[in-house]
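Only a single protein chain was left out; the remaining protein chains are all shown in position.
Our next item is chain A:
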Amino acid sequence: MSERPRHRPPPWRQLAHALLALAALLAAPARADESYGRDAVVRHLCEAKSEPMAQAIGALLTAVAAGREEAAWGARIVAALDGKRLLCAPAGPRLLRDGAVLRDPVTGREAVAPDRLPNAPFVNLRTRAWVEVATAALALFAEPGGAAASAQVAVLEKQYAIVPETALAALVERQPAPDLRDRLLLVRALQSLEAPSADARVSAIATIAGDPTARNRTLLAALAARPDYAADPAVRAALDTAMAHIDTWLRVGEVGAVLFSGLSYASILFMAALGLAVIFGLMGVINLAQGELIMIGAYATWLVQEALRALAPALLDWYLLLAVPVAFAAAAAVGMAMEATVIRHLYRRPLMTLLATWAISLFLVNLVQVLFGTQNLEFVTPAFLAGGTRVVADFMVTWNRLFAIAFAVGILALALLVLHRTPLGLFVRAVTENRDMAECVGVSTRRIDLLSFGVGSGLAGLAGLALTPIYNVNPTMGTNFIVDSFLVVVLGGVGNLAGTLIAALGIGQINIVIEPLYGAVAAKVIVLLMIILFIQFRPEGIFSVKGRR
């Protein structure tokens, strides 16, 4: 914490302090802030008009910055004003309602209620800005490293024009966190744009250009349009370079944002399509219920969250990780049940499996609707997934999307491990390549089918888990992914993880790149047409096994 332990100052210092205090007392009449008094602040606040309010809050913040006033008192008064608990009679007493009792706002002592309670002043849109600034600044004075410090700084950033200069300087000095201090410095730079000297303006512009956001860009553009700025060639040149600099970084940020969101969409697609592709390669069966397995994974995650909420609230924040085995097991169990009861009988009729798995998906969707209702499920956002970090310009990396990407990478690693390092994976690859031959050398293809259907379904369940922080979770969520997953399988071909990966990346990125240009529907149309054209040249996907047909 920023507050230092208080020890008694050495005697010579005490003397010096006493002398200084005496000097201050003597010089007092000449100093402007001597006019500061709680009474005056309350009186001005009571007028609830811009001018006196600005004066009162300016004086209050300056006094707090100089240590002549407690931040707590200021915060109490401003909060009372904001909450309509500061009662002001035009000429009579001013009161502060504190629950059931009335207090004197200046002293805090209990006051006697008059016959008629005076009205609370109305905080309008313009004066509200002052109230916001005062609240945020006082909270920062009281606790510079508090949990809400970032949000408070954000308020100052928004209302930079009316933050009193002295208060801002004091806040910068007291801010322990370097990133918040940088942001406060930026607020100061925004203020000094109005400084009379050209040098101050130029340096302020440079500081602002150091933080290339769209907001700062519009700010500088507005300045460039003003005659007093355009007149000074030095300032003008500084503005031009600053704007060019910001433009470059904004473009970099845009590209980054598109790539990032494409990557996160691609990772979702990859997770949804991976199980589909493995099962298709192995049995020639497209599982139309794959989307519903994703939905089951998401619902299993929700059940884990609710169970933790009821049984172990302390662990609630970690439900996403604790749900991993549950989501996998739930979807895998449903998948294996499907295989054992239905799909097993249809190996020689792959077209019929389409209808059978569609019937299963219809059944699952309606079952979940009956059991859980049709509304979206509500998920707690764990603390470690809330928010994100600004990488460059306006490009934010949000933790929830990053989680989905990391999760997909993890699943890819897991799938590679299983397919290439375990006996099951060996058998799966063997059956995919040549079912009859594998059977001949003693592979129990029925068992492999069952197991890999389970694993493929479990992967879909994990995809559902990774979706919960990003998408709406409801019984029909699966249908949104199923067609895109088909396209990934068609494009990627079968029996090869790399094909699925590249197809997912390609389709995800193309979708996201085209979307802002022509709209989401056009993106889907273009992607589909590209795939139809693509299969003209490689009918069996990117990495197809060579063969004659």
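One rule holds in what follows: contacts are C-beta pairs under 8 Å (C-beta built on N, C-alpha and C of every residue); 3 or more make two chains touch, one makes a residue touch a chain; residues count from 1.
Just so it is clear, contacts and distances are computed from a predicted model.
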Determine which name in "L-lactate dehydrogenase complex protein LldE", "Peptide/nickel transport system ATP-binding protein", "Urea ABC transporter permease subunit UrtC" or "Molybdopterin-dependent oxidoreductase" the UniProt entry assigns to the undisplayed chain of the complex.
"Urea ABC transporter permease subunit UrtC"
From the listed residues A:N366, A:T389 or A:T422, report the one that touches the chain absent from this view.
A:N366
The listed residue (A:L96, A:V285 or A:L316) that touches the chain absent from the view is A:V285
Residue positions on chain A contacting the omitted chain are 280, 283-286, 342, 345-346, 348-352, 354-356, 358-360, 362-363, 365-367, 370, 435-436, 479, 483, 486-487, 489-490, 520-521, 524-525, 528, 531-533, 535-537, 539, 545, 547, 549
